[in-house]
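Only one protein chain is missing; all other protein chains are in place.
Let's turn to chain A:
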Amino acid sequence: MNHSVTRPQLFFLIVKTQIGIGLLSLPSKIQSSAKGDAWISVLMAGAAIQLLLIVYSQLLRKFPNQTLSDITIRLFGVYIGKAVNFIYYVLFVLIAGYAITLYVRLVHIWMLPMTPGWVLLLLIIGTGIYLALENLRVIARFFVLTSVLFGLLILISTLNFTNELQVANILPVGESGFAHMVQGSEKTVFAMFGFEVILYFAAQVQNNGKSLIRVFSFANGFVTLFYAYFVFLCLIGFSPKVLERVNEPVLYMFKGLTYQLFDRLDLIFLAIWIIPMTATIVSYLCLAGKSLTANQSSYRKLIWFSGVLVYLLGLYLSSMESIDLFRKWVEYGYLAMIAALPFLLWLASFLLKNKKKVGSA
């Protein structure tokens, strides 16, 4: 059976994976370093990712129809290649576990303070596995379907314009200086993780012989603007001092809105936001499966196994007092694996090309 996906589907696969829990607390995180220029930091992060995406597309063009795990095996040989893929697998599971911990924590704080964490974890992982077990085409269908909700979220967010907004908060533009902005964009990149799905999913795109860079760029552009828009809203909606203290400013922003029929729009927003957050988990489970196997039946087994691993990891991390150290290690390790290593692979592919033609086999 043909399990390929179309280009628009790839677009939504990327976007849905990237947009997730990171955005909710992003504005206050960047604001602590970049101040009023936080929105510029987001754009800079988008530009940095764009550079990386160019490397990705060059790499993928050299190896059409191959996922990252195929490429590592080709370039490093079977043993080292498999070891590298295993590192990827571990990282995907760790990232999924980290994301799910934040997710459960968020639901705990905002929605269900009394429900035990393990039940929430079970529900999320259960839904995640239910979808991740299927082939990529089905996952893409669901992602495309639920992308309608982004429109709804943007619609809800426009309600904030009725609030008192202080455009002066972001002025003067560029006040905080370049170094601070770079610091801010570093944090943004972590919140934008998810573009690396390209390395695994692009291989399944219909006639991917043509360059996919346009799809990548559109996805990146969309995510960057989406993030910048929400960061911007928060910057002009909160005074700088408040913004530093609030944990999830994007949600908090909606708390102030009140209407005749409805209060607490933040809860509605969060109820919708649950879907992109779960989608992120699904993507990482799927990546974890794909990083080690290409065969559908072993993929299914691996998804079950990784699901259990993520569940246990989530349980463990939820019980920890602070996961800052864990976060730091995972984030930088992950960044190295998805930015530095593909770059090296790309360079290595040049060396290989001198010896034998790569794309021929």
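What we mean here is this: a residue touches a chain if its C-beta (ideal position, glycine included) is under 8 Å from a C-beta of that chain, and two chains touch if they have at least 3 such contacts; residues count from 1.
The definition used in the following text is that contacts and distances are computed from a predicted model.
Visitor: Could you check which of "PDGLE domain-containing protein", "Spore germination protein", "Imidazole glycerol phosphate synthase subunit HisF" or "ABC-2 type transport system ATP-binding protein" matches the UniProt name for the chain that's left out?
Guide: Per the UniProt record, that chain is "Spore germination protein".
Visitor: Please pick, from A:Ile19, A:Leu75 or A:Val107, the residue that touches the omitted chain in the full complex.
Guide: Missing-chain contact among the listed residues: A:Val107.
Visitor: Hey, which of A:Ile54, A:Ile87 or A:Leu123 is the one touching the hidden chain?
Guide: A:Leu123
Visitor: Which is it among A:Gln58, A:Thr146 or A:Thr293 that touches the chain not included here?
Guide: A:Thr146
Visitor: Which residue among A:Asn85, A:Thr278 or A:Ser306 touches the omitted chain?
Guide: A:Thr278
Visitor: Among A:Val93, A:Leu131 or A:Leu285, single out the residue that touches the unshown chain.
Guide: Considering the complete complex, A:Leu131 is the one touching the chain left out.
Visitor: Since one chain has been left out of the picture, which residues of chain A touch it in the full complex?
Guide: 6, 8-9, 107, 111-112, 115, 119-120, 123-124, 127, 130-131, 134, 137-138, 140-142, 144-146, 258-264, 267-268, 270-272, 274-275, 278
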